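Note that this complex is displayed minus one protein chain, with the remaining chains in position.
This part shows subunit A:
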Amino acid sequence: MATKHSRAASRLMISPAVLLLLGWMIVPLSMTIYFSFLNYNLLMPGAHNFIGFDNYKYFLTDPAFTTALINTLVLVGGVLLITTVGGTLLALLLDQPIWGQGIVRVLVIAPFFVMPTVSALVWKNMFMNPVNGLFGWIATSLGLPPFDFLAHAPLFSVIMIVAWQWLPFSTLILLTALQSLDSEQMEAAEMDGAGAISRFVYITVPHLARATTVVILIQTIFLLSVFAEILVTTNGGPGTASTNLTYLVYAQSLLQFDVGGGSAGGIIAVILANIVAIFLMRMIGKNLDA
């Protein structure tokens, strides 16, 4: 891409793809913005008149909104904490030479291939159910009353389910990063008198910083929009105890048939996601510079 000519040619070649992607994004976004200013409820046919920012006002003043916002942040933060810390520890374990390494690695990655609805249902019915679930059985075997996870700790349960799904992803990325650590660096640190913990703190953790950043950024994008796990387990409840923004938008538009309000919620969610992204890039984006 050195010459002026080749630069111009490259711009020309890449423009159809850019235009397609732009259209792909712009059309739904502008339609959502358009709907968010209309009084548009599927239960009330007739004219969809323009009502300005009323939809936004109703969505933001909805008592469920603050809960949903906090739940979203707790859900994202909790899952990120479990997956990065747990992923690092698991990656350290898997990096050790063990018998049957290949099979163990495949087993560890397996949860990522289970679709969210299926894994959430498995957790709901086979583990967390107080009557039929494994945890309930363990509790009653010990003479304790079974704990109804989804009723009494709904958000925590959702966090556990989602973390279980994403742990393999972070483990996998951190494991590849660990394997790219120069063994001579570790040996040099060993010669320099660093014990196992010092080597981990001073050599391994800084080496993993970039991979951890990638894990956090990618997971945040997906965790902000967790939906299926909530839908099949708690339905956002009890009350709004496990409702996140995505679920609130769903409830607004498809349970109350309020297209306008749902669209306004969607736009608010987009804005909030961007605020989160800006904060994240400020905090950890510098790790991505070479």
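As a convention for this text, contacts are C-beta pairs under 8 Å (C-beta built on N, C-alpha and C of every residue); 3 or more make two chains touch, one makes a residue touch a chain; residues count from 1.
Keep in mind that, in the parts below, contacts and distances are computed from a predicted model.
Missing chain, UniProt protein name: "Sugar ABC transporter ATP-binding protein", from among "Protein-L-isoaspartate O-methyltransferase", "Formate dehydrogenase subunit gamma", "Sugar ABC transporter ATP-binding protein" or "SDR family oxidoreductase". Considering A:Leu38, A:Ala120, A:Leu172 or A:Ile203, the position touching the chain not shown turns out to be A:Ile203 (whole complex).
Only one of A:Leu42, A:Leu107, A:Ala188 or A:Leu255 touches the absent chain when the whole complex is considered: A:Ala188. Looking at subunit A, the residues touching the absent chain are 182, 184-185, 187-195, 198, 202-203, 206-207, 209, 290.
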